[in-house]
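The structure appears right after this line, and notes come after that.
A single protein chain has been omitted from the complex, and every remaining protein chain is retained in its original position.
Chain nomenclature is as follows: A, B, C and D, assigned in order of appearance, with residue numbering initiated at 1 for each chain independently.
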Amino acid sequence: MEIFLQQLVNGLTIGSIYALVALGYTMVYGVLKLINFAHGDLVALSAYIGLVILMQLAGVLSPALLILITFISTMVITAIGGIVLERAAYRPLRRAPRLSAVVSALGASMVIENGIMLIWGPMPKIYPASVVPNINFDLHGVYISLMQILVLVISLVLMVALYLFVNRTKLGTAMRACAIDQDAARLMGIDVDKVIVTTFVIGSALGAVGGLFIGMYYRGITFNMGWIYGLNAFVAAIIGGIGNIPGAMLGGMLLGIFNAFISGYISSSWSMALTYVLLIIIMIFRPTGILGERVAEKV
Amino acid sequence: MKRWSLVGLLAVVVALLFTVSVFAADVIKIGVQAPITGKFASEGQSIDKAVRLVVEQVNKKGGLLGKKIVVITCDDEGKAVKAAICARKLVNDGVIAVIGSYTSTCTEAAEPIYYRAGVLQTSDGTSDTLVKHGYWTFFRNSSPNSSEAKFTAEFFLKKQHYKRIAAISDYSTFSVNLTTAVVKDLKKMGGNVVYTGKIVSGSQNFTPILTKIKSYHPDVIYFGGYYTDGGLIRAQMVQLGMKADFVGGDSNDNPEFIKLAGKAAVGAYLIDVPLPEMLPYPAAKKFLKAYRAKYHENPASIWTLFNVDGLRVILYAIQKTKSLDTKKIAHYLHYELKNFPGITGPISFAPNGERIGSAYMAYIIGPDLKYHIVYREK
Amino acid sequence: MMNTKNALYYGIFFLVLTVLPFFLTSNWISVMTTFLIYSVVSLSQDIVLGRAGMFDMGHAIFFGLGAYSTAILNMVYGWPIVATIPVAIILPIIASILLAAPIIHLRGDYLLVTTIGFNIVFTQALKNNVFGITGGPNGIFGVEPLKIFSITFASQKSIYFLALFILLLTLAIIHNLETSKPGRALHYLNLDSLASECIGINTRFYRLYAFALSAAIAGLAGVVFTLQFSAVSPGAFNFIQSVLFFTIVLVGGPSSIPGVLLGTFFMFVVPEMFRQFAEARYLVFGVAMILIMIWRPKGIWPVKFGRIPNYITKE
Amino acid sequence: MALLELDNVTKIFGGLVAVDSLSISIEKGMIYGIIGPNGAGKTTVFNCITGVYKPEKGKIIFKGKDITGLSPHKIANMGITRTFQTIRLFGEMSVAENIMSGRHSKSRQKWWHGIIHTPFYYKDEKENWLKVREYMELFGLTHLARMTAGSQPYGIQRKIEMARALATEPELLILDEPAAGLNDKERLELLETIRKIRGMGITILLIEHNMDLVMNITEYISVLNFGKKIAEGKPEEIQNNPVVIEAYLGKEDEDEF
Partner (left out) sequence: MSSDKLLVVEDLFVSYGSIEAVKGISFSVNRGELVTILGANGAGKTTTMRTISGLIKAKSGSIRYKNIELTSMPAHKIVALGISQAPEGRRVFGTLTVEENLFLGAYTKEKLNKKVLSWIYELFPRLKERKNQLAGTLSGGEQQMLAIGRALMSEPELLLLDEPSLGLAPVLVKTIFDTIKQIKEEGTTILLVEQNAKAALKLADRGYVLEVGKIVMEGTSKELISSPKIQEAYLGKKKAG
């Protein structure tokens, strides 16, 4: 039982990071129908930016303030990165064939990844060990650290906030409208370009939180880690039903838990392959993901 | 028609690029085949820097046999396909010897090409398969997996008396070979291996596999992969409240391991030949000083130094034989060179190109976050 | 139905490729051989992606299956290379049909993700040394050279010409495809699947046909790949490679033979030329990919339709 | 025996009955019209006949064979071809290639002809291209053969689509609003073309809003409203049918709106 619960905790931790990153994929896909392959690399970039800020301010600020400032400034800078990405690589291709934008996204991914390598070098960079006090709770043989609790709580809060934003605010409603029908949204007086930029801003900022968690929890960051996290998060978004925000959250969590249980109960050598087998099975039986594209129904 | 003229222009440019060949001069060319970009870029770049430093020193003293040495570097990106291309390029550039590559996979992919061209190759690759082909051109400058495996098994059973052993590797050639060899030797010596598994290098989240291992109640986890993963595995073991020891194979021997594991590094064991700064030999100290002076950093790892030794024996053999005939040089290295004072210890080669003798040691990381020797080969 | 002007251009193209190795250094011959092999794979990828319009991002599977079939049959079972060739073609065909059949109805992006999934499962299986014959993460080294009668293809030049021959063969097949009922059917179902069905095209059959044909060609390319490197390893067929083939087609121009060849040149040979800028080249390269797509959204050399015989417009 | 028979065909979309127990019968060689307000389910009927949708209930019989639920390409190969309300050409391809697509089912090339060209291939290919030439001449498209279909004006696109449909040599041709977007002159041409096609012995089923055309050309009409057939008969009967006037044509002396 402890093993089961421990695996659940393991899975939820990585799952919330996947979910945060997956949200960026799913939101952009929602409005642009574009797989933003550069999103994972943006997340990697945010981890580096976060580290720089952390090192600059370490010792100057109190720990709580340090973490707060690091989070906020990293989110802001990464969001700007998202805006630049949209402007430079995607907006010029808005009317081009869809696959051209995919190539552009792959190109952007290469630019960011190699840019990180040129600036910070190919060696892994390492987050300081005690940004968050290294406290570990032992709940009857199930171990959970303060950092893990932070990851879970902050992710959950952000996801709820995003859900409320998208469902309860004017801009959020506009965002959903753009995802359904951009021309009709224009007829409502919605500035679709602005909504798209907002989408990139939110997606990148959430990704930045994911990147910081990777740095603070797993500590080692590498210039090419964007691919693995990006791919997993993207798969999470697909599993949940791409374009669907609760779907991305569910997909991320499920992927994390599933990964943990495969490694734990079946075979670690095959965990990656089995994860994708699951994806393929879901695709065969539910071609638009678990939650799918929301069908019209009475509420 | 317009597009064809574009292509024509392109063709001309290509043709020009192809025809520009390296003009011959009276120099000795040494190749470096290393991962300058990609996952192992830091190691590759360090090897390249070190080779250039040694060559610079030799050239300053007037070169070799009265000739200047020129270094030609080729980036194999740590990929087998590129390694083969690199090998052909270096052969074509007329190098007499090649240092590299860093990974066993790339070394192995390039080996037959150097062999057919009669170009000497020296690599730190530890995979046992590297010397299996019996190519006379190949010289290993580090110790092979097999001797590390044997040492590890002895350390586990004779010194630590582990009763339940878990072993994990990643998917790299090197790691799989080393870990398999360790497990084999352990079993041969009667050790009880309760779990073996693999991790995906770089995936960062190892808690699921560790949680699973925990249920086997091992008293030690052996990890035969790289420090980037090893440091995290160690940290996550501690976070999961695991009491088992951690023993890392040679590739965990990197200062970054301690940084990654943080406080959890304390008490971890590593098995390797000595660290650069722990090398007792004066040549080593001298070299490290020069390296730091020139590049303001430490070499990426001990592997850089092995390669430097590979280069140094080849240069030494050229001087001794007063010849650029690789057959003669190889013969000298195989049969005449005895206990050359390398910076990683005395160097001699077996007829299959294997470096004779090993200097493996087991270290523990103490509360001072420094290495302390706990066991060495008798 | 190739007109004389096109025939002339292709003639020049092959003439250049034929004399090229006599002017190149051996490492450049090696680069060009790989270029030829990748061209063949990209052209086969184009059958699925460009012509039939299916977002297949797992094409390296079929390439790898061909390469591994040859390597395993030669090294583990001691077959001569010639005998392995039919297997290296048929096995990818079977695999492509088995893999594609359940997912062929998926919408573009979902198909893309599923094929990535297949590719990842494939490489992990290779790394895990399934059935103990794939050589694990190491791969298989030391594959024998091809012997046909008394000719041995061992030198780099001979492998180059072998690869050139395979490219020629592939171009002939694709030319035949383009000017035939099945080839046109692929374009029709790509441009409008429903309209195609309604004029009697069995779209499901032709989608599978595209997969099978392209898998066969990729498998054949895999054989030459094995001969070129006398080795196979999982890394050469991972999904990053699939992304490369995918990108080549789109950068060059889907369904366009000169486009795909140019794409391969741009995506594979050009980075080789700029080897001296090792560290920065992929950054510049990424920027170039974005700019090309903005400049030419349909690829460097987009396809031009209208391959129709002259006699139908003459009175 | 009727060429095509619909027997109580019902199609439901998420609870909404789009076609409600529809039975019609089309004799060989006739021009049959279906009219009704937009959204009455006319196009859905076409989609059921051509296999795009599978009806929930009922049977569709073509030449005595039950074709209900067969896939579209099978139905097309049996001799039913259609055009679409919103033109669906292969826009990026040339006019000739578009018409050639109609020859797909008649060409006897096998799958291996996509790889190897045999003497049979050359013979078959030539036969079919010559057919394409015939249909281009029939519709006056020869001079446009190499042009991109998608860049042609509306009227021409309609012709290409019809030529493509005819190239399949169907027994039953289904036209979904063929006159939409055509000007007077083009409409007259269309009238001529439809008569010519009928002259070739092809049965025609069409949906049309232009009453002029419908009344002029069809021999029998069914009127649909809310998926139900509310009337059927000869054009003159339909014009005077009070139910039809109420639901579709509109009352003459209605003044409220």
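Heads up, the rule we're going with is that a contact is a pair of C-beta atoms (placed from the backbone, for glycine too) under 8 Å apart; a residue touches a chain by one contact, two chains touch by 3 or more.
Remember, predicted model here, so these are calculated numbers, not experimental data.
One chain is not displayed; in the complete assembly it touches the shown chains A, D.
Shown as candidates are A:Leu146, A:Leu164, A:Ile180 or A:Ile266; the residue that touches the absent chain is A:Ile180. The omitted chain makes contact with just one of the residues D:Gly29, D:Gly69 or D:Gly181: D:Gly181. Along subunit A, the points of touch with the absent chain fall at residues 170, 173-174, 176-177, 180-181, 183-192, 294-299. On the side of subunit D, the interface with the absent chain consists of residues 16, 37-39, 150-155, 177, 179-184, 186, 209-212, 215, 225-226, 239-240, 245-252, 255-257, using the contact rule stated above.
The working rule: only the chains that are shown with their structure count from here on.
Annotation of subunit B and subunit C: jointly contacted by A, touch as defined at the top. Ranked by how close its mean Cα position lies to the mean of all protein Cα atoms, the top chain is C. With chains reduced to the mean position of their C-alpha atoms, the one farthest from subunit A is D. Centroid to centroid, with C-alpha atoms defining each point, subunit A and subunit C lie 33 Å apart. Taking each chain's centre as the mean of its C-alpha atoms, subunit B lies 72 Å from subunit D. Between subunit A and subunit B, the centres computed from C-alpha atoms are 36 Å apart. Taken residue by residue, subunit A touches two or more other chains at 117, 269, 272, whereas all remaining positions touch fewer. Residues of subunit D in contact with at least two other chains: none.
Chains that are in contact with each other form these pairs: A-B, A-C, B-C, C-D. Within the complex, the subunit A residues that touch subunit B are 3, 6-7, 10-11, 13-14, 117, 121-124, 126, 129-130, 134, 136, 138, 141, 143, 145, 214, 218-220, 222, 224-225, 228, 259-265, 267-269, 271-272. Residues of subunit B touching subunit A in their complex: 37-42, 45, 168, 197-200, 202-205, 207-209, 211-212, 214-215, 228, 231-232, 235, 239-241, 256, 259-260, 262-263, 300. Across the complex, subunit D is touched by residues 173, 176-177, 179-185, 187-188, 191-192, 194-203, 209, 213, 305-309, 311-313 of subunit C.
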